[in-house]
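Questions regarding the structure given below will be posed in turn.
For this view, one protein chain was removed and the others were kept in their places.
Chain naming follows the written order as A, B and C, and within any one chain the residues start at number 1.
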Amino acid sequence: MYTAGLVGITGYTGMELARALVSHPQINLTVATSRQEQGKKVADLYPFLRGHALGNLEISDADAKELAEKCDVVFLAIPHGVAMDTAAQILEAAENLKKSVKVIDLSADFRIKDIATYEQWYGVTHTQKKYVEESVYGLIEINAEAIKKARLVANPGCYPTASILGLYPALKNKIIKLDDIVIDAKSGTSGAGRKASVPTLFCEVQDNFRPYGLGKHRHTPEIEQELSLIAHNDITLSFNPHLLPIQRGILTTIYTKLTQDYAQEDIQKIYEDTWKDCPFIRVLPAGQFPETRYVRGSMFCDIAVTVDKRTQRLIITSAIDNLARGASLQALANANLTLGLPLKAGIDHVPLCP
Amino acid sequence: MYTAGLVGITGYTGMELARALVSHPQINLTVATSRQEQGKKVADLYPFLRGHALGNLEISDADAKELAEKCDVVFLAIPHGVAMDTAAQILEAAENLKKSVKVIDLSADFRIKDIATYEQWYGVTHTQKKYVEESVYGLIEINAEAIKKARLVANPGCYPTASILGLYPALKNKIIKLDDIVIDAKSGTSGAGRKASVPTLFCEVQDNFRPYGLGKHRHTPEIEQELSLIAHNDITLSFNPHLLPIQRGILTTIYTKLTQDYAQEDIQKIYEDTWKDCPFIRVLPAGQFPETRYVRGSMFCDIAVTVDKRTQRLIITSAIDNLARGASLQALANANLTLGLPLKAGIDHVPLCP
Amino acid sequence: MYTAGLVGITGYTGMELARALVSHPQINLTVATSRQEQGKKVADLYPFLRGHALGNLEISDADAKELAEKCDVVFLAIPHGVAMDTAAQILEAAENLKKSVKVIDLSADFRIKDIATYEQWYGVTHTQKKYVEESVYGLIEINAEAIKKARLVANPGCYPTASILGLYPALKNKIIKLDDIVIDAKSGTSGAGRKASVPTLFCEVQDNFRPYGLGKHRHTPEIEQELSLIAHNDITLSFNPHLLPIQRGILTTIYTKLTQDYAQEDIQKIYEDTWKDCPFIRVLPAGQFPETRYVRGSMFCDIAVTVDKRTQRLIITSAIDNLARGASLQALANANLTLGLPLKAGIDHVPLCP
Partner (left out) sequence: MYTAGLVGITGYTGMELARALVSHPQINLTVATSRQEQGKKVADLYPFLRGHALGNLEISDADAKELAEKCDVVFLAIPHGVAMDTAAQILEAAENLKKSVKVIDLSADFRIKDIATYEQWYGVTHTQKKYVEESVYGLIEINAEAIKKARLVANPGCYPTASILGLYPALKNKIIKLDDIVIDAKSGTSGAGRKASVPTLFCEVQDNFRPYGLGKHRHTPEIEQELSLIAHNDITLSFNPHLLPIQRGILTTIYTKLTQDYAQEDIQKIYEDTWKDCPFIRVLPAGQFPETRYVRGSMFCDIAVTVDKRTQRLIITSAIDNLARGASLQALANANLTLGLPLKAGIDHVPLCP
């Protein structure tokens, strides 16, 4: 058994990590931190975890040193701008202890390799540049080998996960034009976090739908960075998020132009071949589309490709659970890889439907 | 045309009053206040009101004197504890101006006639006792004549409106026992107000249902006071609220014991006769039940009575829109009565369904 | 007062027409038909209409002749394929009676001017070609003069209404390329109709989101036809619908390429100028976006334009209530115009929010 720390248990990604760790067969949550909730038991904060051993864990305000001492892997579920220093402190405390500690950062702090780009989009000065270089982008289907060797993993954003997995086969196989990509993305409200705010109140969200930050979302440079690496070319695209009146789930509809006259079957085959060894990606049969409920609570990313002959477009749709695949289960997948555990250990959840 | 002031436009009852005043044929909203939003136009705060003249009104921080000068009627949509002094200041400013100004208070401050009871349940010292005496409880079907003469109306609470209207005919006609009344009430989330808080976030409310404050809700003494007046007897009952994952709507299921062996038809007739001249109460045919959607956005209170022969009970169900009938449209009804306008003026909204 | 007939009251557009007609000051619903519900009163079918005079109307199975005799205007809220013959029969019965009767068809039967295109997309043989020629496409902001003279109006589809109003100023002013238009549209579930079916059950829709019929929706040729007329050029575009877990509302996000380097202010001004005399179109200030709740229950179409400098795109977003603006209130607007009534009569509903 490995021991895990969770820094920041009060948000939805922290909550989801706690949920998943209840049933992980080889990783034990031993330290969970929150400044405002310290002293409470996990089950007092999250009554749905009562009756499980993990529910009895007392929330603490453990510092980096204590985390490094007690944990084999530490998950950071705290805001960007704060995570960078915490990660550095834990890694340095581990070095002092001459101990291997893996850090899986769920914030954006280590995702963007270009510091200027990070600082421009996030409005924060980066204080840990050397760790940016060292960190590995934790998209498990693409970077598994590097992740296995990493001690600091930048866990991908939710929108980037759905977007990149949807576009990867098309870019890898050069079947779409690079200068005409539009991602129309829709996210459940848990993506907005668990802090008190009027715009995410029930009465402001339910029975409503709205775009936000068109063309300006912070996940844009992350998506462009990774797609550019895949395409071996600079990609600038249009990324446009919308807020769904659902709790969990992201669905992207990605509009691209085909480079030539492909048939549906050609592209279907490319996608199925590309992802055939990836247990958490399901390429749907032609004519079927992803639905957020089909991936609820799971690691799955469902992908469908649709050739629109009338406009010579390839329309890609992908769906994930933003908290599970888009954050916490993906973080556990990264933990599994860095710790040498089987990829699927503890993350092979069956979607909850209905 | 009469002029109206609205103190506290930022909450859901303030929002609903603004909505209703857009189409009131004889009352014009001329002053709307909010400390935090002053300077904005109403349509900037509430974009759904853009395109209506009322949307261009600038929100101010008008004080009692200015309100008394500019308005024939002032609605107080501010928290209990604060409303009492504002009401008094407006009425006194009006006296100084030798002007008739009506105050409709949507808070609880003037609803409870017994000061000690008020202070015990609300945890606040009452500073305006003489106005408590003067004020009229604004349940229009029961107190219309007194309301017409009032200058200060205590607008009823949402739960009390649905509960009292449901029980009135049974108590008036002595068909139920007074010592075995249970009200199981369920309210939409707009009843919890429009301030930032974690428990009313979309992801905490949607696809969930929960009781809260069983036996301890502040509307209990208000309901007991009014029912005791109707029954000419002290009534102590059990009132138990629950939170529904809907925006608008209250449904009460009221469990009572019959005093004798009534048939369904008897009680059906008593209810239909009692309410037959009340345009906003709809007694449903036997076998039909109220639904919150059927009253959405309207002044209607739908009521059904069900005799349960097996247990000698009368089960009463009633439904209202908590923001409309349970707060802001009822406040407008009270304004109509105090100003001498037709009861239905500007409040005869057709329910929005679906 | 004019008299109106409603053929097909059991669907959501029929329900919405009934709701709106309750409060129309100059049109009285006198005949409402449904084969399966005849004999019932409207309020038995739709309990939310109890307590209004219209609720007492008995549903009948009136035929074309009776409708022509009794009504000045007839609304057809029945499926495509059926509506075409009913419309023809009513118009012919009116001719026989030497009486003016207006027909507002809410189905798709008279929207597509090219018969072959209609038959291909709808899979139905058109039996009333001459009436296709005669009919007027009822988009009130664009065709008002023709509508005023029409006796047969093809009421626009819900998606086309939101799409065409969003694109009209851009095409009229030639600021976007004609061959790179993508409409990503999201609709509330009432758009799927009110017939029993598993895919629209609550447990299949709530907390879910999904695309459907990408590139293949029947509203595509309707949108292309009208936009081609506006642009004086054939337009082929990609139209892609999605199903939202909300009751009412359509939001479109429309991706276009600018023909030259426009500033946000330029386009903002073009849109505001184009729609400045249209009371039901609200062009939002730069930086604000439409939300479906802001138009709920109303005739408004909210539109925002966003220049994405990074990709030289103009992103247009528009929102309507699919049942109100997208169907039944728009049908009433058309009735108003054909009958010579003021455009806003009976349709100036304030959005219900929350």
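One rule holds in what follows: contacts are C-beta pairs under 8 Å (C-beta built on N, C-alpha and C of every residue); 3 or more make two chains touch, one makes a residue touch a chain.
Predicted model only: the values in this text are computed from it and were never measured.
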Among C:160, C:245, C:297 or C:326, residue touching the chain not depicted: C:245
Residue in contact with the excluded chain [from B:61, B:95, B:114 or B:207]: B:207
Hidden partner chain, touching residue among B:124, B:182, B:231 or B:345: B:182
Contacts of chain C with the absent chain, listed as residue ranges: 12, 189-190, 194-198, 200-207, 245-247
Where the unshown chain meets chain A, residue by residue: 12, 15, 19, 22-23, 46-52, 190, 206-207, 247-248, 279-280, 282, 284, 288, 291, 293-297, 300, 302, 323, 348, 350-354
Interface residues of chain B (partner: the chain not displayed): 180, 182, 184, 186, 203-204, 207-212, 214-215, 236-238, 240, 242, 244-249, 251, 253, 255, 289-293, 296, 306, 308, 310-311, 313, 315, 317, 354
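The definition used in the following text is that only the chains that are shown with their structure count from here on.
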Chain whose mean Cα position lies farthest from chain B: A
Whole-Å gap between the CA centroids of chain A and chain C: 40
Averaged-CA centre spacing for the pair chain B and chain A, given as whole angstrom: 46
Contacts with 2+ other chains: residues of chain C: 207, 247-248, 291, 293, 296, 354
